[in-house]
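The other protein chains are all here in position, but one chain of the complex has been omitted.
Per-chain numbering from 1; labels A and B assigned in written order.
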Amino acid sequence: MAEITFREALRQTLREALLGDERVVLMGEDIGAYGGSYGVTRGLLEEFGPDRVRDTPISESAVVGAGIGAAMGGLRPVVELMTINFSFLAFDQIINNASKLHYMSGGQISVPLVVRMASGGGSQLSSQHSHSLEGWYAHVPGLKVVVPATPYDARGLLKTALRDENPVIFIEHTALYAMKGEVPEEEYRVPFGQASVHRPGRDVTIVGYSGSVHQSLRAAAMLAEEGLEAEVIDLRTLRPLDIDTVVESVKKTNRAVVVEDDWRTGGFAGEISSLIQERAFDYLDAPVARVCGADVPMPYNKRLETAALPSEEQIVQAVKGMS
Amino acid sequence: MISEVVMPQMGADMQEGTILRWLKREGDPVRRGEIIAEIETDKANVEIEAYESGVLRRILLPEGTTVPVGQVIAVIAAPEDDISRYLPVRQAGEREAAAAAAGVAAHKPAAVPERPAAAAEAPPAEAGRVRASPAARRLAGEMGVNLSRVQGTGPDGRILRRDIEAAKAPVAEAVPPAAVPAEAAAAPAMSRMRQAIARRMTQSKREAPHYYLTMDIDMTEAERLRRQLNEAAEGEVHISVNDVIVKAVARALRRHPIFNSWFVDGQAQQQQALNIGVAVALEEGLIAPAILDCGQKSLADIARAGRDLAERARSGVLKAEEYSGATFTVSNLGMFKVETLIAIIPPPQTAILGVGAVRKVPAVQDGEIVVRERMKVALSADHRVTDGALGARFLAEIRNFLENPISLLV
Partner (left out) sequence: MTTRARSRAVRKQPDRGQLADLLRRMMLIRRFEEKAAEMYARRKIGGFLHLYIGQEAVAVGAISTLGPSDYIVSHYREHGHALARGLEPGPLMAELFGRATGVSRGRGGSMHLFDVKRGFMGGYAIVGGHMPLAVGLALASSYLKNGRIVLNIFGDGAVNQGEFHESLNLASVWKLPVVFLCENNLYGMGTDVRRVSAEPEIHKRACGYNIPAERVDGMDLLAVREAARRAVEWARGGKGPYFLEAVTYRFRGHSMADPEFYRDKAEVERWKAQDPILRYRRHLEGEGLISEKETRSLEEGVEAAINEAVRFADESPEPPPEALYEYVYKEGK
């Protein structure tokens, strides 16, 4: 077992994919000569050449569309969008083309495309560079949405994504790139639709994904000091969503808190809450609580920004409010 | 070959169109692609073309008619084709019939199925956890019902609010009711009166903190006076024990008007009139309609009024204020030999007197054992309005009047 960073786990996985399958092609802004704006693709251009690691113009729509077209034409492209914030420019391609091609062609066309993007706020990058809109993609039938929270999952889920015949939106929280974690040397994969329980507990279920998993774990530590044992669940993929694991947990704890960075109103936490309520109604001792980002454009000022994002304290408060 | 000319669908949201002009007449030859009519839609005027060549054999609807999209408005056919089934149409009703005859296909959207959900969960309730809805739990808490003994009639055996209402057992009993089987819902529904009584009594017990005072009253003098009065009346009027009690209570209420209040909007409002409710047993239940204005009535008046009230109550022809205007109630179950009746205050009243039977009992008087007639009463009163001291004085007043009944003759 090696301890490597989230970033390194992704890089290694991409490299292995390039080595193992001629059809794999990477495309994105500054992924080649620059080494990737988050360093994920460092060294790959040098090793595999410009035909396989392609720097693109700033042209999100055409680049994602070209990725879709290339997938239609037999390649297995991996498009990197520098951040989720720029992906809006490619919304038309992702939603009107990628997610629908298999369906509207009556099954003739498949789009084995992976679109990777960095997501999340908290670095004072202000409102246009701080979105966490995993939920918007998870809303769309025809897409798969993957949100790893650890290096182990980053590698395992990316491997699965690279083999999926459907368009996969693979979202990496910027705060996690430098995070270290144990990653086995042996071959393994993490399937989609399988949440993982990071920490067992019997008093409350805390559900998170991506960055919010770690916040939830820190909140759990704080709760433990007060004798409350929280079970922390990492969803790992939002579509397909493993709600069964969450429900099983809630049956045990009778309380649930959902944590996500995204804006509270209309966020995916609402979907998870609704599912818990539907499936575990008789096991709830309190309404499902949500700890989410504030309904504001992300401010620049540090304190304001912190206030706009979920915190461990808020999670702890939410839990105590239902005990 | 026959080509039906229909009011065309010219845009996804078009519902109907109006025939503006026929550009061809019946009998004219037409070529495929030729414009044969002009129609008006809500967006614009549009030309209709012939889809086949032939003869415009029949025009079914004249200029100016508005028809729904899809309806046949003319027929193009070869001269030898039989088009007898296409009849020209003049009125709306006929139009419909013609449309049906012409076989206009109905447009039916396919039923959209529900996403096949994962098999519905029906996990058994875990040991120690009862499946009950939040509403049921709340009500169970209020009504003191033990959830684990209630049978749920909801999905997967979930206990719902209605199950709690059905399972309500008397509060005093330690023995919980037997589990109410699902069929309990099918048992004869409570009469509306019973339901109303249930609601009111529940509300009273829930909202009014009751306190109770009992007293043993010597009715010997009152009974002697009553018998004398009835003998003297020679059948013109019959005064019952309760009539005497009602009169005594009316006199006492004059001196203690706080007991003649209604509790409304969080406060006690003393009422002017002395409307005393008296219990009348009906088949459907016990009601207590009021003898109105007892303060102005003599003993004989009260007697007559009481009888009349009871009769009308049994026939169901009481006035609204008799039904609901009581300011104080006297509930007498003495005729059933009940010794003590501790009653529930009927809201919005703030007190009620429960009356037991008059019994002959031995008593000591001047050192000797004598037979006296005694009767137990219980005052239930609303502690938001009065307290034991006031209640005791009020009760003492009633006893005074009853033990010195001559005062009741005025």
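What we mean here is this: a contact is a pair of C-beta atoms (placed from the backbone, for glycine too) under 8 Å apart; a residue touches a chain by one contact, two chains touch by 3 or more.
Remember, it's a predicted structure, so these values are computed and weren't measured experimentally.
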Next item on the list: Tell me which residue among A:164, A:229 or A:271 touches the hidden chain in the full complex.
Entry: A:164
Item checked: Residues from subunit B at the interface with the omitted partner, ascending -> 6, 8-12, 14, 33, 43-46, 51, 69-70, 105, 107, 110-113, 115
Next item on the list: Could you list which residues of subunit A touch the chain missing from the display?
Entry: 25, 51, 54, 56-57, 59, 61-75, 77, 92-93, 96-97, 101-110, 141-142, 144, 163-166
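We take it that only the chains that are shown with their structure count from here on.
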Margin query: Need the CA-centroid distance for the pair subunit A / subunit B, whole Å please.
Written below: 54
Item checked: Of subunit B, residues touching subunit A in the complex -> 121, 123, 125-126, 129, 131-133, 156, 158
Item checked: Complex contact set, residues of subunit A against subunit B -> 251, 279, 281-283
